[in-house]
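With one protein chain removed, the remaining protein chains of the complex are shown where they sit.
Coming up: chain A.
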Amino acid sequence: MNHNPQSSDGKHDDDSALSDFLASLMDYAPTIPDELVEHYLAKSGFQCPDVRLIRLIAVATQKFVAEVASDALQHCKARQAAVVKDKREKQQKVIYLCLLSFLISFGLSDPLLEQDKRLILTMDDLSKSLREYGVNVKHQEYFADSPSTGIDPASREE
């Protein structure tokens, strides 16, 4: 069996890179505290006295949350852009322009823009982003008081 010296050197480099990375984790402060991670790892039966592994798991979890949150942010921004566009088309332009000029004269900005600027993490955006990761978090679309809610009165009488 021939051992490739280049591959063994490469493996040594990878191992040293990994050990250097684990050492650098001690200087990095993850947002998820070590105590929380250790608590849930202990519940799962995980045993390891090495703090670097706890930090690795904390960083991996933080990365997961950041990815999910950034996907949800993209969904949120796309939704807001579509909503603002619809609003502008539907409103009467003359009345809107008069109001806008009145507000600008008092130093205020466009209220439509201000309302839509706030980025809120909603269940809708979160469920869309989590679906890509295989997590199904479905929210009820609506709750009705009775089975006939929302039905036309004419069809209800029938």
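Note that in this section a contact is a pair of C-beta atoms (placed from the backbone, for glycine too) under 8 Å apart; a residue touches a chain by one contact, two chains touch by 3 or more; residues count from 1.
The definition used in the following text is that contacts and distances are computed from a predicted model.
Novice: When you check the chain that is not on display against UniProt, which of "Sorting nexin", "AP-5 complex subunit beta-1", "Histidine-containing phosphotransfer protein" or "Transcription initiation factor TFIID subunit 8" does it turn out to be?
Specialist: When "Sorting nexin", "AP-5 complex subunit beta-1", "Histidine-containing phosphotransfer protein" or "Transcription initiation factor TFIID subunit 8" are compared with UniProt, the left-out chain turns out to be "Transcription initiation factor TFIID subunit 8".
Novice: Given the contact definition stated above, which residue among A:V51, A:V83 or A:L121 touches the chain not shown here?
Specialist: Here the residue in touch with the unshown chain is A:L121.
Novice: Across the whole complex, list the residues on chain A that are touched by the chain not included here.
Specialist: These residues touch the chain not displayed: 10-11, 14-15, 17-18, 21-22, 24-25, 28-33, 35-37, 39-41, 43-50, 52-53, 56-57, 59-66, 68-70, 72-73, 76, 118-123, 125-126, 130, 132-135, 137, 139.
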